[in-house]
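A single protein chain has been omitted; all remaining protein chains appear in their positions.
On to chain A.
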Amino acid sequence: MFSCSSTLWESGTPADWSMGMGNCTLARCPLSGASGSQGLAYTNSKKLVVNSSSVFTVRYFRTTAVHRDDVVTVNTPAFAESVTEGDVRWEKAVGDTVAEDEVVCEIETDKTSVQVPAPAAGVIEALLVPDGGKVEGGTPLFKLRKTGAAPAKAKPAAAPPPPAAPEPVAAPAPPPAAAPIPTTMPPVPPVSTQPIDSKPVSAVKPAAAPAAAPPGEAVPTKGARSEHRVKMNRMRQRIAQRLKEAQNTCAMLTTFNEIDMSNIREMRAVHKDTFLKKHNLKLGFMSAFVKAAAFALQDQPVVNAVIDDTTKEIVYRDYVDISVAVATPRGLVVPVVRNVENMNFADIERAIYELGEKARKNELAIEDMDGGTFTISNGGVFGSLFGTPIINPPQSAILGMHAIFDRPVAVGGKIEVRPMMFVALTYDHRLIDGREAVTFLRKIKAAVEDPRVLLLDL
């Protein structure tokens, strides 16, 4: 709609304007600064060569209008009121593709932010002022190589620095199918997996390009067979490496069981309001599992222990610190609830809630995320039915929770439909025997299916 911005100045020549820019709003733009004199000033000053890509654009007035692929220099707009100078803040970098009207930089003058859009679609060829540099009205700002490129592709071009390149959202296998705790903890830290292109002007434009399209390439059409490479996140590499090491040192295997969730559900239904009233916390399922796990760990201390490979000793711990695995876009995060052996359900819910709050407030400390003697991971949030979690080194076992599904089961000789959850315990067989592992898991099952077991210490 606008072939040139009313706030911008191209260092073409008077001849160009009369020729090709008939619908340009230059005539009534607030920047007087005589167009003619601007052109004339250039012929007199040394800026002559700097402003044009070649001597030809100066000598032969018609060339810039005819060529589609010309370079224009965009100057600082005149400032409003009596302001004389401002600071330049670049939004785009050299090599970025921009659409017409897309903001290239902002100039801050005296508490006012003025946007400088691109006069046409093209590629930024050069930035003539450093970021934060001072400019006055008319100072050359940047050089744009005009192209006929469609604007939509420009959006992904403003790619964030490489390490933050679009990360694959759904991790294919590994870290223990972790997920947010079903109570209140939000993912830590909230990170968007897409590059955010935050320009007010372009935000209004219809977005066409897929966010992951690499800069400059044609948007793949149906049936295209291109591929693009994304550097693997450092953390991911380290974790993957460590997991493989763990797999190689531990003799990992998994035992399964299923849990009838009817009683726990009923307990929640009956007591959740009172719980909320008294503790100002929501009563979730996590507390039941965390407490059951602590109970079982005290009953089978070897599951709470770990092998010290350097000294070939088994380290038994008298305390139970449970790591709750949370999936975040940044990778697996395992905040720890400490000394669970001394906590009741309310204490556990509170600890989980507080960790969530710290995460939300960006106040997590190292000791909140460090250590842990046993891990619980919940794949159920994603709807998983069954699965083998992988041990979170340097621990010896991990409990995987899955989704609750109504299933027909045999109860007292009859078929009934009950809400059932499969649970899996992956353990290090070097340390823990099959018998111990199975007993441990059955203890968890008993404690979750009937919390009175905890009270009665059965």
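Definition applied: contacts are C-beta pairs under 8 Å (C-beta built on N, C-alpha and C of every residue); 3 or more make two chains touch, one makes a residue touch a chain; residues count from 1.
The rule is short, and it goes like this: contacts and distances are computed from a predicted model.
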Requested in this report: Select, from "Transcription factor TGA1-like", "Septin", "AP complex subunit sigma" or "Lipoyl amidotransferase LIPT1, mitochondrial", the UniProt-recorded name of the complex's unshown chain.
Outcome: "Lipoyl amidotransferase LIPT1, mitochondrial"
Report summary line: Given A:111, A:229, A:277 or A:414, the residue that touches the chain left out of view is A:111
Report task. Out of A:328, A:388 or A:439, point to the residue that touches the absent chain in the complete complex. Result -> A:328
Report summary line: Considering the complete complex, of A:89, A:145 or A:350, the missing chain is touched by A:89
Query raised in the report: Touching the left-out chain: which of A:238, A:278, A:430 or A:452?
Result: A:238
Query - Residue numbers in chain A that touch the chain omitted from display - result: 1, 5-7, 30, 80-81, 87, 89, 101, 106, 108-115, 117, 131-132, 160-164, 188-192, 196, 198, 200-201, 203-206, 234-235, 238-239, 241-242, 308, 310, 328, 330-334, 359, 361-370, 392-394
